[in-house]
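I'd like to ask you about the structure that follows.
A protein chain is absent from this complex, but the other protein chains hold their places.
The chains carry the letters A, B and C, assigned in the order they are written, with residues numbered from 1 in each.
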Amino acid sequence: MPTFVFPGKYESLAKIAELVQIATREFGLDSCAAYGVETAVDEACSNIIEHAYGGENKGEIEFSYEITANSLIITLRDQGKKFKPKKIEKPKTNVPLKHRSDHGLGLYFIHQWMDEVYYDNREGYNILTLIKHKGAMS
Amino acid sequence: MPTFVFPGKYESLAKIAELVQIATREFGLDSCAAYGVETAVDEACSNIIEHAYGGENKGEIEFSYEITANSLIITLRDQGKKFKPKKIEKPKTNVPLKHRSDHGLGLYFIHQWMDEVYYDNREGYNILTLIKHKGAMS
Amino acid sequence: MEINHTEFKRCDVVKVSGRVDSATAPRLAEKLNEIMDAGRYRIVLDLQDLDFISSAGLRVLIGAQKSCKRYNRGEVVLANVQPNILSALDLAGFTPFFKIFDDTVSAVGNF
Partner (left out) sequence: MEINHTEFKRCDVVKVSGRVDSATAPRLAEKLNEIMDAGRYRIVLDLQDLDFISSAGLRVLIGAQKSCKRYNRGEVVLANVQPNILSALDLAGFTPFFKIFDDTVSAVGNF
């Protein structure tokens, strides 16, 4: 299970995306599913930088992935502020443009695009596990 | 020297153009020179229909071509009104749009695009010979 | 010859493909007249796929340009003019009468 460590800054996102593309290709996802996984990881890493670390260059992001017969399992670890959301709200979409909030999409995207999402905190680490199954819809 | 006979109507122009394309390709002209020959033949045939025959479906157009080492020689024959222009005028181009005539381009195009142009009348036929040299400019 | 006409807010795009010669030029003239008769005088001619234009076709273009420019009510502009077509326009001395754009987006954006 290869592990990669990136500095917690936004420039790392494109590099992490390249790894995700390698992993989804290796796993054999179609373009749309692969795009979803790329989005989920991007949103999760952005949140680590912005919310867990409270800004750029405060800590590292560890990225690793594992491919099993039926699953692509991506793990993200950080040493930022403990985080474990209780409930993911669907952003209210039935509101006119000017009242439409443009925040809160990140977690929603993560949960929509991935099949399983687990939050854990252990030994000073936040551990986020993102799982995509083969052949599952969306 | 293959000869082709077409009814003197505008629909024949596209078919004659296909033959011209075969001939210019066989002769080895570049796209621009080939386009010029196609134009010259089209203008000549349009004139035969419009001016020599005075309209569509009055007579035939005979098209033939010959390729020599250095020349593509196209011959057009019709049995319409005798025609042998004395002098080809360059259309006046230095005039404002609203005074600009939109006629008289045909003969000018023929003489510009071809290297040699001969008009002859023999045995009730108008015989137009259009010659393009290899490697000549325009 | 094929003609594809799209009406936009401020102009019409007419894509002319194939051959415009004495056989087909009347149909092009008809289409352009139909547009002008509807009071629309800002016309983009997209010549991307125009293979051939004879003097009969050039005549249609210059005729439409004269109508469109009358009373300053509009203009015919050209887009995607291929090299051979450009040399025909040039030889006819018609290039000064038309704005020529590299692509249809710029031509539409010009109106």
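One rule holds in what follows: a residue touches a chain if its C-beta (ideal position, glycine included) is under 8 Å from a C-beta of that chain, and two chains touch if they have at least 3 such contacts.
It should be emphasised that the depicted structure is a prediction, and the values quoted were computed from it without experimental measurement.
**Q** List the shown chains that the missing chain touches in the full complex.
**A** Every shown chain touched by the left-out chain: A, C.
**Q** Quick one: say which of A:Ile49, A:Leu76, A:Met114 or A:Leu128 touches the chain that got left out.
**A** Considering all chains, including the one not shown, the answer is A:Ile49.
**Q** Considering the whole complex rather than only what is displayed, give the residues of subunit C touching the chain that is not shown.
**A** Subunit C touches the chain not shown through residues 6, 8-11, 13, 104-106, 108-111.
**Q** Which subunit A residues would touch the chain omitted from the figure, given the whole complex?
**A** 9-11, 13-14, 17, 31-32, 35-36, 38-39, 42-43, 46, 49-50, 91, 93, 97-98, 100, 102-103, 105-106, 108-109, 112
The rule is short, and it goes like this: only the chains that are shown with their structure count from here on.
**Q** Work through the pairs of chains, note which ones touch, and then classify the graph as line, ring, star, complete or other.
**A** other
**Q** In terms of CA centroid distance, which chain is the most far removed from subunit B?
**A** It is A whose centre lies farthest from that of subunit B.
**Q** Closest chain to the overall C-alpha centroid, by per-chain C-alpha centroid: which is it?
**A** Of the chains present, the most centrally placed is C.
**Q** Just curious, how far off is subunit B from subunit A if you go by their C-alpha centres, in Å?
**A** Measuring from centre to centre gives 70 Å for this pair.
**Q** Give the residues of subunit C touching no fewer than two other chains, as numbers and ranges.
**A** In subunit C, nothing touches at least two other chains.
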